[in-house]
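These notes concern the structure reproduced below.
What follows is part of the complex, with its chains left where they were.
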């Protein structure tokens, strides 16, 4: 996996900015990390492995990501909470067409008001990244999560 | 975020040494990672965001960190336990004055004797780092934690 060092660090930065944007509720900054024609999906592991189409969240463009953000902001019954993303095992490989394929493990922690911090969701990111206007962006991110027990609060991206 | 590669790795090393020193109970090594005139605070997220002054721990110099260490060592009712730090999303940016501003997400796990490992504390580090005698040191570290439910065992630094 011969890979330019600067490019490696750029991928790590993309992950870090992604997590920070979500954790801080900067959803527009989060959406800006995707390409206009992106694919973003949150899928249970079993479904992914069996090739089943079901997804908890499915967005086929940055516009749909932005629609989603509006929906989150307008959902009044969504109790305030803090999410905290941890990412590990970042891997990346260049492909023949110039795109980058990447993956990483993630763990999202959740803290509800007056409650202790708990495990919220864990799984794997499967990414395709491209360079656009000089910056790396996500052309595709699949969030393949491990537990079929989906918290009913999974209305935000992970 | 154009950043010298060597400097980036140095910041990662600082995080790794910080965590290892705390996890191994090498508190003097931990204190040595700060500047003499450092600021170290552990603050609940709500208080930080509202600008409230309350802190669970507040040290305004390395001397105060060392005092704290003495207090920890002399606290006989503090049951032995293992803490384990996980850090993710390390970010760093150089500022005009030559200092480095950084942040990272953290998760601390706790294991009490004969007990399973549990989540102890999670949040975000907000740092200012400077170079002193050739080594990067923490001039300021704010530990902004997510859950207001503070374990009563939070008498050690995180």
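Things worth noting here:
The chains carry the letters A and B, assigned in the order they are written, with residues numbered from 1 in each.
As a convention for this text, contacts are C-beta pairs under 8 Å (C-beta built on N, C-alpha and C of every residue); 3 or more make two chains touch, one makes a residue touch a chain.
Note that this is a predicted model, so its numbers are computed, not measured.
Assembly remark, whole complex in this entry with 2 chains visible in place, copy number of the identical chain is 3.
Going forward, only the chains that are shown with their structure count from here on.
Put simply, the C-alpha centre of chain A and that of chain B have 27 angstrom between them. Chain contact summary for the complex, chain A toward chain B: residues 5-6, 9, 13, 15-17, 19-20, 23, 82, 84-88, 107, 109, 111, 113-119. Residue ranges on chain B touching chain A, taken from their complex, read 1, 3, 5, 8, 45, 86, 88-91, 103, 105, 107, 119, 121-124, 146-149.
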